[in-house]
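Only one protein chain is missing from this complex, and each of the others stays in its spot.
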Amino acid sequence: MSTEAAKRLLWLDDVSILFGGLKAVSHFNFHLKPRELCGLIGPNGAGKTTIFNLITGVYKPTSGAITLSGEGITQHPPFEIVKRGIARTFQNIRLFGELSVLDNVLISYHMKIGYNYPDLLLRTKRFVTVEADRVKKALSLLAIFGLDARADLVASSLPYGDQRRLEIARALATEPKALLLDEPAAGLNSREKVDLMETISMIRKRFDLSILLIEHDMKLVMGICERIVVLDHGEVIAEGSPREIQDNPKVIEAYLGVD
Amino acid sequence: MFSIFFRPCGFLALSLTVLLTGCIKKNAGDQTEAANRTELLFGEYGSMTGPESTFGISTHKGIIMAVEEANSTGGVKGKKIRVISYDDQGRPDEAVTTVTKLITQDRVSLILGEVASSRSIAAGAIAQQYKIPMISPSSTNPKVTEIGEYIFRVCFIDPFQGSVMAKFAMESLKYKTAAILRDVKADYSVGLANFFASDFTKRGGTVVADLSYSNGDVDFKAQLTAIKGKKPEVLFIPGYYTEVGLIAKQAKEMNYKGVLLGGDGWDSEKLTEIGGDAIVGGYFSNHYSHEDKNPVVQNFVTRYKSKFGEVPNGLAAMGYDAAIVAIDAAKRSADLSSKGLRDAIANTKNFQGVTGIITINDERNAIKPAVVLKVAGNNLYQYVTTINP
Amino acid sequence: MTLHAFIQNLINGLAAGSVYALVALGYTMVYGVLQFINFAHSDIFMLGAFGGLYLASWLAGVHPQPLQLALIMIGTMAFCVIVALTVERIAYRPLRNAPRLNVLITAIGVSLFLENLSQVVFGADPQLFPSIIKTVPLLEGDDIILNNIQVLVVGVSLFLMLILHWIVHHTKLGTAMRAVSFDIQIASLMGIPTDLVIAFTFVIGSSLAGSAAILYGLSYPKIEPFLGVMIGLKAFVAAVFGGIGSIMGAAVGGIVLGLAEVFTVYYISSSFRDAIAFAILIVILLVRPQGLLGSVRKVKV
Partner (left out) sequence: MNKRFFLIAIPVVAALYGLDYFLNEYINEYVVRVIMNCGIACILSMSLNLVNGCAGQFSLGHAGFMAVGAYVAATLTTVFPAGPSFQSHLGVGMAILSGGIAAGLAGYLVGLPSLRLRGDYLAIVTLGFGEIIRIVILNIEAVGGPRGLPGIPRLSSFFWIYVWAAITGLVLFRIIRSSVGRALLSLREDEIAAESMGINTAKYKVQAFVISSFFAGIAGGLFAHYQGFVDPSSFSFNRSVEVVIMVVMGGMGSISGSVIGAIIVTVLPEFLRFLDKFRMVVFPLILIILMLLRPMGLLGHKEIWQLFRFKRSLKKAVA
């Protein structure tokens, strides 16, 4: 493996996907470095969420390849991809609404279940200790987001902002190498947005991971991202530091339209 | 807040107490209790609802009539007879539940039922277990009375009925080739078809086609296409009238010209109603004919007509006979204990029923003749011949 | 013999399949709009058959026969529409935002209720559907028989399907229906009166069931309260097979199922008549879940 490749945590090589003859994403080339915080922006319908769905295996690309830490994951189902270290949140929150806050996080620990059917049926020592450890771990994770006191509440009863945070906590519980956040600031007020910016920076430091962020709020994206990729009509139209993007005429054109 | 939960809880508790008051077990072998009662209890179970409800309802009418007549002439040994009837929805498991209830809760002395052999077999095991006599009015499968010495029937059995039609087709109609269209979902039909086939071949005939349908089907054209290709002289359809009418109609539409034959399942005014002129000219075996000039039969038909406003079909007549055999046995029995009733039923000899002279043999089956009827259209069934066992 | 038998089976299967197709349309339309299996549809069909039976006795004096048949058919369709709208208003509409499972269970409940109530009202004993039109063979070979009822069944079915196709694709109402089936919320935001459109879907579905009931009664004149159960299930299978939501699909599915059954009975055994429908269903759902003519709907994430 070359040193260049080693720098890439996640690599999308010439990825395209067709929906009913329509190219939703076309020849998309992208890589995410370890511990990088990268923004993915573009007007509505540019294909940003589709890219998340491609990376996490919800959709399979029509052509191209996706690699994570040197391993091809293009054809893996979503749950395999999570196991290999990519976690995500959803644009329109998809919590397990009827379950408790704690259960929402505990579900993410399931892939490392740690016991088998005889253990759970007979309530062996292994089962009891594993479960207790999980709960402890989940509570301390929730504590980071200030949700530990409300661990027993039903997730859908939380206020909107807390649901967003819970979704991030749930994704972090899978212990990912890369975290994909799909419009985490949508629907938040400006105070909450400032909190969220801090939270995102904190997560990256504390959990030592890369973050790919879809966001419409330019202030937020420009404020925390090191690198920004701009997408329009399924194609990359610009890439660079926040400053470079801000001044790029193509980006302005894409957002404001041409007369 | 608590009331939301406790209200159903209280309801459950209440219903449970109601349930429990009537459920203390009485000594199962206690016959003095039955003897000391002021009335004689008969239990009846049958399909009063569900797709086969028509059988249960006809039988029920016959039983009710028999019991009312007996009560109007003073009952049995000074006791009035009361019938407790339950619906089994045409389900064997429900039949077992209802018979258990009749025996252990209502504590009847005798049980009447069922029409369908599958339900008689399922519930008969319970009657046998508690040693309560059961008389099936019209379950023709041999297995029913094989359950044990407390299970009887007042009808002939499938092997006999199957051979009746085989004999009739060969000897009276002089046909040599036959096709069979059997209802595979009905044990009755399968049994009859098997016995017909073996008897018909034994007598030197050939079964050229043996096809099947399931009750509830409405389209038989595929089977009839296949049968027509084999050109049989007769087509034996040992099914229920519900399907036979349609089969006859479609056979006519398909231009099949052979003669149709069937069993007692044909017996209903609906047969000619649905079959129309397509079924005219067909022959079937039956327990009795309401055309029978025998005064016993004519008397029964008149009384039934005035009571229910319709002509009694075979099932009603069988229900009636089952009940009068039971009543007769009760009159003859030493006491009204279940053992006494059983022995009296077993000793039934040359008893004049509506459906013929009934003698119960050692296998607890009725030895009696079958009649062959010819469908003459417009709900007319001409008596053709009587075939003795 | 084999070729003649084959053609004969083809004719019989086509006539049987047409009835499935008409009933299947009711399922496919309601499913297309509301995404739930209207289990009660089969019982609307059954009630239609009884309605037709009583109408026929009231209209027995009407001549000529084609007029009488047309009146009975229209009357039955109206009757089915009234029943279906009542069911929709009382049982389904209050559950519009409830989980789909609840609606499905309610539909099963309505279906059982209608069946058992009909049994109390009409009795379980089968009744004769009057032969409004006498069966006359049109083609009477030694091996192949074709009668007027079969032609009528196929003809009327085809005619009704063409009308339906025209309503759905060439009228404003049809456009509204398609919009609602695409996304009920967006349609409602666009100012489409969704409740009305849904009600209209039930109107079309149930009137087709009513007409199917008359055609059924003419072909198989034996009517009983449980007759809808199997036909309903098979019609639904036909709808899924053809691609749910697709009118052509329901038509094709119904006819394929009719043919498959006839050939199964002829070449294999009648005991597998009901099994073949479900086997087809399972195979199609595994191989092509969207059905023969259905379109794939991408899950929104």
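Think of it as A, B and C in the order they're written, each chain with its own count starting at 1.
Here is the rule we go by: a residue touches a chain if its C-beta (ideal position, glycine included) is under 8 Å from a C-beta of that chain, and two chains touch if they have at least 3 such contacts.
This is a predicted model, so every value here is computed, not measured.
Undergrad: Could you tell me which of the visible chains the hidden chain touches?
TA: Even though it is not drawn, that chain still touches A, B, C.
Undergrad: Looking at B:Gln105, B:Thr201 or B:Thr302, which makes contact with the chain not pictured?
TA: B:Gln105
Undergrad: From the listed residues B:Leu41, B:Ile63, B:Val76 or B:Ala122, report the one that touches the chain absent from this view.
TA: Reading the full complex, the residue touching the unseen chain is B:Ala122.
Undergrad: Among the options A:Pro77, A:Gly146 or A:Gly187, which residue touches the chain absent from this view?
TA: A:Pro77
Undergrad: Write the list of chain C residues that the hidden chain touches.
TA: These residues of chain C touch the chain that is not shown: 31, 35-37, 91, 94-95, 98-102, 104-106, 108-113, 116-117, 119-120, 229, 233, 236-237, 240, 269, 271-272, 274-275, 277-279, 281-282, 285-286, 289, 299, 301.
Undergrad: Considering the whole complex, not just the chains shown, which residues of chain A touch the missing one?
TA: 56, 58, 77-79, 82-83, 87-88, 90, 94-99, 103, 106-111, 113-115, 117, 120-124, 127, 131, 134, 170-171, 174
Undergrad: What does the interface between chain B and the hidden chain look like in terms of residue numbers?
TA: Interface residues of chain B facing the absent chain: 1-2, 5, 8, 12, 15, 19-20, 22-26, 48-49, 86-87, 89-93, 96-97, 100-101, 103-105, 117-118, 121-122, 125, 130, 141, 143, 184-187, 190-191.
Heads up, the rule we're going with is that only the chains that are shown with their structure count from here on.
Undergrad: Name the chain whose C-alpha centroid is most distant from the C-alpha centroid of chain A.
TA: The most remote chain is B.
Undergrad: From the Cα centroids, identify the chain that ends up most central relative to all protein Cα atoms.
TA: Of all chains shown, the one whose C-alpha centre lies nearest the global C-alpha mean is C.
Undergrad: So, what's the distance in Å between the C-alpha centres of chain B and chain A?
TA: 71
Undergrad: Distance between chain B and chain C based on Cα centroids, please, to the nearest Å.
TA: Centre-to-centre distance between chain B and chain C: 36 Å.
Undergrad: In the complex formed with chain C, which residues of chain B make contact?
TA: Listed in rising order, the residues are 49-54, 184, 211-214, 216-219, 221-223, 225-226, 229, 242, 245-246, 249, 253-255, 270, 273-274, 276.
Undergrad: Give every residue of chain C touching chain B within the complex, in rising order.
TA: 1, 5, 8-9, 12, 16, 116, 119, 123-128, 131, 135, 137, 140, 142, 145, 147, 220-222, 224, 226-227, 230, 261-263, 265-266, 269-271, 273-274
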